[in-house]
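Note that this complex is displayed minus one protein chain, with the remaining chains in position.
Each chain gets a letter, A, B and C, in the order it is written, and its residues are counted from 1.
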Amino acid sequence: MAGLVRFGVSIDKDLLEKFDRLIENKNYTNRSEAFRDLIRQELVKKEWCEEGEVAGTITLVYDHHQRELARKLMNIQHDNGENIISTQHVHFDHHNCLEVITIKGDSKKVRALADVLRAIKGVKHVTLGMSSTGKHIH
Amino acid sequence: MAGLVRFGVSIDKDLLEKFDRLIENKNYTNRSEAFRDLIRQELVKKEWCEEGEVAGTITLVYDHHQRELARKLMNIQHDNGENIISTQHVHFDHHNCLEVITIKGDSKKVRALADVLRAIKGVKHVTLGMSSTGKHIH
Amino acid sequence: MAGLVRFGVSIDKDLLEKFDRLIENKNYTNRSEAFRDLIRQELVKKEWCEEGEVAGTITLVYDHHQRELARKLMNIQHDNGENIISTQHVHFDHHNCLEVITIKGDSKKVRALADVLRAIKGVKHVTLGMSSTGKHIH
Partner (left out) sequence: MAGLVRFGVSIDKDLLEKFDRLIENKNYTNRSEAFRDLIRQELVKKEWCEEGEVAGTITLVYDHHQRELARKLMNIQHDNGENIISTQHVHFDHHNCLEVITIKGDSKKVRALADVLRAIKGVKHVTLGMSSTGKHIH
């Protein structure tokens, strides 16, 4: 990380003590790293609210016994190849699979893809993991 | 605010520039105030996750033509007097009312009260506004 | 509520049993009311994502000893009169006040107003309670 800038911050003593305890519980070893993380969290939230490039995951839980489901999911993923990087598949038990699709692209398109997958019969649950390409969060 | 402490924070130049732009868009005039707000946000989130005293609002939308509804809501509020500070009532149109109940008390009890109100027939929507007594966020 | 429509829903037995237990814990006495609430929740979420009329609360925690703060808050509220319905003020202790502003109007304007209030020095915390005018959630 080239180009570190050091500057002063003024915070009420009591508030700072509470913050120090909070970040200690969260395993931070110094305040600057905790502040950087708070900033990055806000920036990633913003990336997902605006139209622009995001990255993250779409996680599906489904029953692979559901007729034609695997083929349908495969087809949709192929049609959205420009936003899909890779897929990770886990067998939980005789019925349940977890499929994690790593995605990158326009936030609106990624959200729409999650909606399409969620509506398919046999797909039990879809979560969108909102992460970042890292490009704009140094 | 007695007892301000000043300390140094190191942040990558590019990340800091993005943060400065972000907080400028949110009307902040200095970084310290923005940092204090980020800290307080985390502390208030924590107050609501743990068992302890919180404050905030329960906002109801309901149709006051619904039979017996106003009386039911009144009774529940009286039974929960220890957690309710005051109530603000707004007539939106011929049918819809907004009722804002200011609450204070144990986070679990307040959540349970919101659940009770939400389940009542005729209550269209209930939101929990998670704020704080301010005691622990200087 | 005129115009009730009755229709059939098919749900797996085990899933339905879990739903019944969930809504019983949340005090619902019948499934239809629980379904109506799930629908309304989705509709209110949508109202806040799109540009359109919303209603709800902005809750502030602040220290009224902060110099000039009360006057500043008052001025901002007057400048935003078209979106503010009323204000409820609670004194928590020697230092902390809770102020609940009932708001109605365009979702973007209401969010912007919350941002303006949050950035003011001495305002410790701002929460947006996302509710509805009830017009579009029967």
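Structural remarks
Rule of thumb we're sticking to: a contact is a pair of C-beta atoms (placed from the backbone, for glycine too) under 8 Å apart; a residue touches a chain by one contact, two chains touch by 3 or more.
Treat the numbers as computed from the prediction; the structure is a model and nothing was measured.
Put simply, the hidden chain is in touch with A, C once you look at the whole complex. Taking the complete complex into account, C:R6 is the one of C:R6, C:R67 or C:H94 that touches the chain left out.
Against the chain not displayed here, chain A makes contact via residues 1, 23, 26-29, 33-34, 37, 40-41, 44, 55-57, 59-63, 66, 85-86, 88, 90, 92-93, 95-98, 100, 102, 104, 115-116, 118-119, 121, 124-125, 127-135, 137-138.
Against the chain not shown here, chain C presents residues 1-16, 18-19, 22, 31-32, 35-36, 38-40, 42-43, 46, 136-138.
By our rule, only the chains that are shown with their structure count from here on.
Averaging C-alpha coordinates per chain places the centre of chain A 26 Å away from that of chain C.
Centroids built from CA atoms put chain C at 9 Å from chain B. Of all residues in chain C, none touches two or more other chains.
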